[in-house]
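Left out: one protein chain. Kept in place: all the others.
Let's look at chain A:
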Amino acid sequence: MVKHYGTTKALDGVDLDVKEGTVLGVLGPNGAGKTTLVRCLSTLVEPDSGSARVAGFDVRRQPRQLRRAIGLTGQYASVDEKLSGWENLYMIGRLLDLPRRAARKRADDMLERFSLTEAAKRPAAQYSGGMRRRLDLAASMIGNPQVLYLDEPTTGLDPRTRNEVWEEVRRMVGDGATVLLTTQYMEEAEQLANELTVIDRGQVIAGGQVADLKAKVGGRTLQIRPADPEQLHRMVGAVAQAGLEGVAGARADEAEGLVSVPIVSDEQLTALVGLLSQRGFTISSIDTHLPSLDEVFLAITGRKTSDAEQDQDETKLEEVAA
C-alpha cells in the first residue's frame, strides 16, 4: 500500500496480513505512517496505489460494504464532546440502523460495560481522558465490528487508565474481534499483540511473532546498580567473562551508575545475580525493563528511529544557529 502527500512518502509499500480473531500490532515512531495506514484501511483516505482486503472487502472498490464491518478508535477521541455519553452511543446505534428501542438498550449496555453508567448524562467534554477513550471504544463496539482499528489507543493516558483500556481490548479480542493496533510502545505491543509489524518511514522494517521479535531485540534489559559506583566497570567485565548462554553486550552507563544487560529469560536473570554475588559484588538495586522503541529500532536496523535522528538534526541546527 502506498500513499504520498506531496513529496512525503507516508506509506511507501506496506504489506500486512492479519489473521481473523488476532491482534496485529503496528509499532513505529511518530511519522512512521501508522495513522496513514489506519486511515487508508478505514476508507478515510484513498491510497495512491496498492490494494487491501478487510473482512473480505476491497478497501478501494467496496468502501461501503467495508464500513459495515469496521470500527475505528483514533488517537483523538472520535466522540461528540458536546453530547452526553449516552447520546453519543444512541446516535451511533441509530446510524447503524438499530431500531429506537434496541439503540437505547445498546447504549445502556455499553455504558455499563465500560463503567460509564454514572457519567451517562454528562457531556463528554467533562469526561477525563480515560473516560473519553473508553466512550470512544464503546462507540466503536456498538455495531460489533468484525475488524477494529485502534490507532494509538493509550497515547497520552496515565498507566492506570492505560491498563483499563488494555483490559477492554483483550475482552474485545476474546469476543472474536480482529484488531489492528498501532502503538509507539513495545510494552503495549507485547501486552496485546499476537503478531507485530515494525514500520518506519512508510516501510515495514521487521515483522513476525512478538516472541521472535523480542528474542531478536533481546527481550528485557536488566539494570544493576552496584553499591560502590567504582565497581561499575569491573562488574561489566565480570558479566562479560562469565560467558552465560545468551548473555552478551553488557555495558556501563556511567551517568546513571548502572550496568545494562540484555536478557531473554528469567533463568539468565537468576544466574547473573548469583554470579555477581559469588564474585563478591554488592548490588544496591536491580530492575528489568522492556526495550524502548528506540532500542528495538537499534537492534533491528542498527540505527536510531527517524524521530530520534530528527531530534539530533534539530539539535545540530540549534547549535549552528547559536
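We take it that a contact is a pair of C-beta atoms (placed from the backbone, for glycine too) under 8 Å apart; a residue touches a chain by one contact, two chains touch by 3 or more; residues count from 1.
Following the convention adopted for this analysis, contacts and distances are computed from a predicted model.
J.: For the chain that is missing from this picture, which UniProt protein name fits: "Sarcosine oxidase subunit alpha", "Transport permease protein", "ECF RNA polymerase sigma factor SigE" or "Imidazole glycerol phosphate synthase subunit HisF"?
T.: For the chain not displayed, UniProt's protein name is "Transport permease protein".
J.: Have a look at A:E81, A:D158 or A:D212 and name the one touching the chain we're not showing.
T.: Only one listed residue reaches the unshown chain, and that is A:E81.
J.: So which of A:G56, A:G156 or A:G237 would be touching the chain we can't see?
T.: Per the contact definition at the top, the residue touching the missing chain is A:G56.
J.: Specify the residue from the set A:L27, A:L72, A:A206 or A:V261 that touches the hidden chain.
T.: Checking the options A:L27, A:L72, A:A206 or A:V261, the one contacting the hidden chain is A:L72.
J.: Touching the hidden chain in the full complex, which residues of chain A are there? Just list them.
T.: Residues 1-2, 13-21, 37, 39, 41-45, 49-57, 59, 62, 64-65, 67-70, 72, 74, 76-83, 87, 91-92, 94-98, 106, 123, 139, 142-147, 175-178, 180 of chain A touch the chain that is not shown.
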